[in-house]
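Input: one structure, supplied below.
Only one protein chain is missing from this complex, and each of the others stays in its spot.
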Amino acid sequence: MFLAAEGTGEVVLKSGWFLEHAYIIPVIPAIAFVLIMLFGKKLGWVVGHGSYFGIASMAASFVLSAGCVIQWIQRVNSATSGEGESALGRTISAVGRSLVPMAEGGETKAYISPVIKTFAWWQSGGTTFGIGSHADGLAIMLIFVVTLISTLVQIYSLEYVRGDRRFTHFFGALTLFSAGMLAMVLAENTIQLILGWEIMGLCSFMLIGHWWEERANSEAALKAFWTVRVGDIGLLVGVTMMYFGAKSFSIDAINEWALTNPTGTRVVFWTAMALLAAVIGKSGQFPLHTWLPDAMAGPTPVSSLLHSSTMVVAGVFLVARLYPVFWVGFSIADGGINPLVLIGGITILISGLLALVQVDIKKVLAYSTVGQLGYMIMGLGAGAWTPAVFHIFTHAFFKACLFLGAGSISHSASHHSFDMKKDMGGLWRKMPWTFATFLISTIALIGLPPFAGFFSKDEIIDNAGHNGYQAFMVIGLIGAFLTAAYMSRTMYLTFFGTARGASAGLHADPHDAHGAAPTMEPIEEYEADDAAHGHAHDTHGAHGGHDAHAGPHESPWLIVGPLVVLAFGAVFAGYLNAAPFGEKWLRFEKWAEPSAVGKTFPELSHAEFLWSKASISIGIVLAAVVIGLGLSKMVYERKFLFGLTRRNPVAGFVYRFLWNKYYLDWLYEKVIARGVAYPIARAAYWINQNVLDGVVNGAGKFSVGSGRWVYKWIDQRGVDGIVNGSGMTAKGAGSALRGTESGRIQQYASLLFGATAVAAIALVLYVQAK
Amino acid sequence: MLLANAVPQHIAFGLIAAVMIVGALRVVTSNNMVRAALWLVVVLSGAAAQYILLAAEFVAVTQVLVYVGAVMVLFLFGTMLTRGQIGHERDLNNKHRIIPGVVALMLAGILGYVLIDAYHASKLPDAVPVSTDKISDSIFSTYLLPFWALSIVLTAAVVGAIVLARKD
Partner (left out) sequence: MLINEFLLLGAALFCIGVYGVLARRNGVMVLMSIELILNSVNINLLAFNLKHGGDVIGNVFALYVIAVAAAEVGVGLAIVLLIYRNRRSIALDELSQMKG
């Protein structure tokens, strides 16, 4: 597919089978989904009730993705190997395009075109809708992460949801979910992007509501679905606008249109605003973040998959994919305040504060995800494309690991409870592997140097300041402080201190475990806790066998294995783009950042890494860890400051305000939803009562009047005689046919159709005879 | 029409038609309301595919959007609102199914006979896709009056459905 001719001094970009056939990657899990749904239950244990299809398909996709990664790296290297003496001024043509390499920061960057494959999906009115694959650094990085984490999560689920009554459906939905994400990531055009986006929306509904027998779970599923739908309207509007702007659905064409900008910045601005609504909905940004913590009602593997590499990342991916639209629309280069960076900044702050008051370990992690997505959005808004995308990469590992770790605790130690204050504590001795992986991931999340999070998060903060967004650099630092504080609190409550509730072996019944030890609760917000009980469970009906275990213990290897793999990623993923070690270590930047500068990607500037700047954030994080651990110990063990929220009205108000999540849910449900739906119903009722009734009454009066007239002048005078005669005939016939008048509509219909058929047959016979 | 062009179309038609007929039979015989609704999805999607074979792309897309999307959701809601449990139910069918069967077979016989008699090997011309702008021109000029009537029907249906389904 490359038109570049050799021998004319042009670089031939390497490609390969995996890159050319990347479209197969989402197809495999899609087929597996069909197989699971058709044969999963019928074949039974032979295919693990369908789970083996899912795992095999994800593993196959992972192998293909790994092949893509290798070939993409070869492709990038093939473009940059001849760099130096002959690269300048050389025209590179690939895929029918040619352009002079742009000089950026003194170094020449060749144009590495994405490998695009398109098939005609359908045609309508002269427009062809394509489907295919658009493989570039961003897409390939993400499919690698998605397939890896999907595989691990499915292996983990084998143990975690074993014996569940909808085991097969669970794996089916999980597999289709990954297929949707892969289709979206590899989307060649915006229509395919919507397709994957919506598949994910549907599957998230099915998975969050997996245990729909409990009302809270089905409500959480509905909430997730509808909240995301609110944003999806923005996606449809945005895609339509881009189509009429760029006259194409193709991602490349849209990016080119946005950069060359022939229609004026205002169109691009409103397009970006429309897309931003979709991003806010999908990626759980303020003010539509409320669905994300509720989505914890789903099984833990689902939370892990949703929150690390799929679903919520989709919104960030959309921004990264159509970056020129946002770059131009929000004039990111100018360094003012733009909607993207503002939303990200607000989200970082509010989620960090909310996470501080949660008692459910999964909700802490959920708010932490919201905050980390805020970092990505803020980074993208501040022109830090590469660090933000790198943060997607590193975040996926440690967040998946944290969620799976929380699931491991609930599975094996706290008896399906996620309540840190009541059922956890002192677990580090009992579950060493879970503890070690959780600790590594926590350090990676809060961003301390040797681990992955530092290399991405710190770069976002650094680059925000470098690009003229100093205020948001400060917000990023405050966010880092909050993250470190709430994660320290979580670590302390979960693994250190004294064992409480189910972790101490008090688990006669999962529901009693909460009320069993009221005296052991060193908790100040006792009243409010009861509200959380409905969510703080992962109880699933048929969980036989496991209820017999005595006290907390380490989880089986099917659970620990994925944890270890992910923790490995949490340690080493950061070294792909380790800015502190100099230019050579910036491999991720080299491989993933699109190099079509000026064509389909804006020119970015990168901050210089300085230990003096990094040491500030490291210091802040360390301070927060010390404060977080110290306060936790004082509050929860020594009873210092105990009952502060009840004694001090200001502290109590702040606590209640945070506990009620800023009253946003109340606003949405009680004020907005009711405010919209109720008047519509009222209006319909009013129309019914006044307009329609008036019409009906008027028509009735008219017909009564005319009826009287007819009765008086026609009926009585002339018709009576005829009617009387025919009436007598009808009466006789009617009593003869009375048996058929059963009053049942369907018998009438049978007669009607039967008579029609008979009449038609008679007609045909008659015509034939003639 | 070239044979080479025709064969894939015949195969596509045959496959889709077989799936549609099996699906339709399952719709009217299944003992599970949700299953029946899902089989109806299969039939309606198959119909959309047939519309494409008949060069009516816009109708096919509308079929998918309106039928497979909106109407099916209505059906599933109707199913859930009128029956608590989802699963097998014994009393979905009437006790006497012989008369309906006979009527349907009679209709099938006479329709089949008439159609084969009238059009036994009559060929369709080559399909030229109908462009959407032509359809819209037609709707908003020649067939504007039916379009208005339809708008009123839809409005009345919306109001009527709300009025009927209200709890007073």
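Note that the chains are named A and B in the order they appear, and that numbering of residues resets to 1 at the start of each chain.
Quick note on the criterion: contacts are C-beta pairs under 8 Å (C-beta built on N, C-alpha and C of every residue); 3 or more make two chains touch, one makes a residue touch a chain.
None of these values were measured; they are calculated from a predicted model.
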| item | value |
| --- | --- |
| Chains still shown that are in contact with the chain withheld from the display | A, B |
| Footprint left on chain A by the chain that the document does not show | 734, 738, 741-746, 749-750, 753 |
| Interface residues of chain B (partner: the chain not displayed) | 1, 6, 9-10, 13, 17, 20-21, 24-25, 27-28, 33, 36-37, 40, 43-44, 47, 50-51, 53-56, 58-59, 62-63, 66-67, 70-71, 74-75, 77-79, 81-82, 89, 91-95, 97, 99-101, 103-105, 107-108, 111-112, 115-116, 119-125, 127-128, 130, 134-135, 138-139, 143, 146-147, 150, 153-154, 156-158, 160-162, 164-165, 167 |
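Going forward, only the chains that are shown with their structure count from here on.
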| item | value |
| --- | --- |
| Computed distance of Cα centres, chain B from chain A, in Å | 34 |
| Residues of chain A defined as touching chain B within the complex | 122-126, 681, 684-685, 687-688, 692, 746, 750, 753-754, 756-758, 760-761, 764 |
| List of chain B residues in touch with chain A within their complex | 52, 57-58, 61, 94, 99-100, 102-104, 106-107, 110, 113-114, 129, 131-133, 159, 162-163, 166 |
